[in-house]
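Dumping the structure here so I can ask a few things about it.
Just one protein chain is left out here, and the rest sit where they should.
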Amino acid sequence: MAKLKSKKKISRRKFLQGTGAALAVATAAPGVGAQNTATDAIPRTAIRVTVNGTQRRIEVEDRWTLVELLRDHFGLTGTKIGCDRGECGACTVLLDGKPIYSCSNLAVWADGRSVQTVEGLTQNGRLDALQQSFIEHDGPQCGFCTSGQLMSAKGLLIRNPRPTADEIRAGMTGNLCRCSNYNHYVEAVLAAAKGGSR
Amino acid sequence: MKPFANSNARDLQNAVQLAQNARQDGRTASFVGGGSDLLALVKERIAAPDVLVNLKTIKGLDQVKPANEGVSIGGLITLDILSRHDLIRRQYTVLAEAAETVATPQIRNVGTLAGNVCQRPWCWYFRNGFPCYKNGGNTCFSFGGENQFHAIFGGGPSYIVHPSDTAVALVALDAKFRIVGPSGERVIPAADFFALPQQNPARENVLAADEALAEVQVPAPRAGTRSTYHKIMDREAWTHAVVSAAMMLEMDKQVCRSARVVLGGVAPIPWRLPQVEQMLAGQRITDTLAAKAAEAALEGAKPLAKNAYKVPLTKGVVRRTLLELAARG
Partner (left out) sequence: MRQQQNTSIAPLKTVGHATPRIDAIERVTGKATYTNDIRLPGMLYARILRSPHPHARIRRIDVSKALALPGVKTILTHENCQVVWGAGGISGGLQYNDDIKKITKHRRYVFNNPVRFVGDPVAAVAAVNRHVADEALGLIQVDYEVLSFILEPEEALKPDAVKIWPEGNLSLNAQNQAQPMSTRRGNIEEGFRTSDLVFEDRYTTAFVHNAQMEPRSCVANWDGDKLTLYTPTQGISNCRSDTARDLGIPPEKVQIICQYMGGGFGNKNQNQDADLITAMLAKEAGAPVKLEFTRKDDFIGVHGRWPTVQYYKVGVSRDGVLKGIQLRGYSGMGGYRKNTGTIGGIDIYQCPHIDSVVYPVYTNKTVSGNFRGPEYPQGFYGIESMMDDVAYKLKMDPVEFILKNMTRKSRDEVPYTNYSLEECIRRGAETFEWKKRWRPQPGSDPGPVKRGAGVAFMAFRSALGRSNAVIRLDAKGHYTVFVGVTDVGAGAKTTMAMIAAEALGVPVSKIEVVWGDTDRCPYSVGESGSRTTIQTGYAVVQAAEALKRQIAEKGLPTGDNVLIGSASPNPTLEGKVRAAFGAHFVEVQVDTELGHVRVLKYLAVHDSGRIMNPLTARSQIKGGATMGIGMALHENLLYDRRNGQPLTAGFYGARLMTHRDAPEIEVIFIESDDGYGPYGAKSIGESSKVPAVAAVANAVFNAIGRRMKDLPITRDKILGALA
């Protein structure tokens, strides 16, 4: 076994007895600010949110993002976290029918609203036309951005059922794909729209 | 993220009250509209509010309404709705076009007009938590550092550029901002809302503690007015303006009666060019005049070590935007 604790075992007791050293700020390095608030009561709020057609009640911490609620508490792990900063689109879900970044919205703000995730695209075991088209055009490579791409495409087709290729690119431009399969995603959405995907 | 409480505001007075209550308890409060930017700042430990006063629960503050022959636009209107709004597209084109260039559809679907106007800078030193003016320090790291995207006008002691596209459009439209705060309401011209770093290097505008931008009032355009927004980005989506231009021309056939020309991406505030506006008034917009205007636009520019390219770039943007707008029917 590797050398965990082999030389200087640090027990919690020893830590607590330590005198502590000052944080040395020697240069302009951005620091990690100390915050000690975990002992405070963490604000929580009871919310009601409709997820993929089912109304759910849950008490959330006010600081939970919507994607945390979906993934960690509702087990809807199809929605991914790629950056957690609203820069990639992997976490895209529909909020009242419009694509949003679920990493950049709090769960508590979804109170009284309706959320659709990738898990809600399949109806009665039948794939949505977009899902079928994504398969046929090999949209997903690694697949990590795919749920977000699907939800952006879904949101786009709700508003614009017959988009042009340029409109698709504009509508999905908030969804990065590092495998860079952009051509295939656009082809897939064009084909799904032609086939009358709703 | 650090813990914080979300407080839903019933109306503007209530919002101000909630923020004040928090402050009286020794807690910090932030108003939040769409919230995308604020949450990113909290996650990066750049902002640390104890209370988020949620403005989205205020009803009716997301509308475009006729007012004083112009329109009043609620601060909570989303950028997406704004960019598709018929009346705005037709008569206040520059604002619709500016809103359309912001970030991505997902952000425009929640991001608000007021939030966009009040957005914090996207300077990489600020966003990476350097102890700069904007983070409560007393230096600007871009000066003498990596300043490719920083100010060529109005800089010092901070050299950030204002990140908002809609702000540039609103200054071009000669909008007024209705601000609500603890001591009531005030209405100020958009141009007076933004503050140069010389005034206060920590902030980008004149909002006092617990004040919020509630509404934007835009005067009716005069007959023959057309406007546009031209944004130069580092990739085709989801970047802030390297340089942008908001222009409004009041045309009488071939002659420009009056003009408003405002630049984005070049200064810590939307940067109006009165000398160019005067040069255009009463003139036909020709290639020669456009070139002259572009030269005049950059008078007084003080590029930093790594952003001299913004000078020819901005000239090009001014010249082209002017010619394209003048040629529009």
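Should a chain be cited, it is by its letter among A and B, assigned in written order, with residues numbered from 1 in that chain.
Everything below uses one rule, namely that contacts are C-beta pairs under 8 Å (C-beta built on N, C-alpha and C of every residue); 3 or more make two chains touch, one makes a residue touch a chain.
This one's a predicted model, so the numbers in the text were calculated from it and none came from an experiment.
Chemist: Any idea which of B:N21, B:Q63, B:N135 or B:Q148 touches the chain not displayed?
Modeler: In the complete complex, the chain left out is touched by residue B:Q148.
Chemist: Give the residue, chosen from A:T45, A:N105 or A:N181, that touches the chain omitted from the document.
Modeler: Once the missing chain is taken into account, the touching residue is A:N181.
Chemist: On chain B, where is the contact patch with the chain that was removed from view?
Modeler: 1-3, 45, 122, 124-125, 128, 130, 141, 144-146, 148, 232, 234-239, 242, 306-309, 312-313, 316-317, 319-320
Chemist: Given the full complex, what residues of chain A touch the hidden partner chain?
Modeler: 1-10, 12, 15-16, 18, 20-24, 26-39, 61, 63, 71-72, 76-85, 87-88, 90, 117-119, 121-122, 127, 131, 134-136, 138-147, 150, 168-170, 172-173, 175-186
In the analysis below, only the chains that are shown with their structure count from here on.
Chemist: Could you tell me the distance, in whole angstrom, between the mean C-alpha positions of chain A and chain B?
Modeler: Chain A and chain B have C-alpha centres separated by 28 Å.
Chemist: In their shared complex, at which residues does chain B touch chain A?
Modeler: 1-6, 35-36, 39-40, 43, 45, 48, 52, 54, 56, 80, 103-107, 109-110, 128-131, 141, 236-238
Chemist: For chain A, which residues count as touching chain B in their complex?
Modeler: Within the complex, chain A contacts chain B at residues 28, 30-33, 35, 37-38, 40, 42-43, 45, 61-63, 65, 84-87, 89, 92, 95, 98-101, 104-106, 108-109, 152, 155-156, 170-174.
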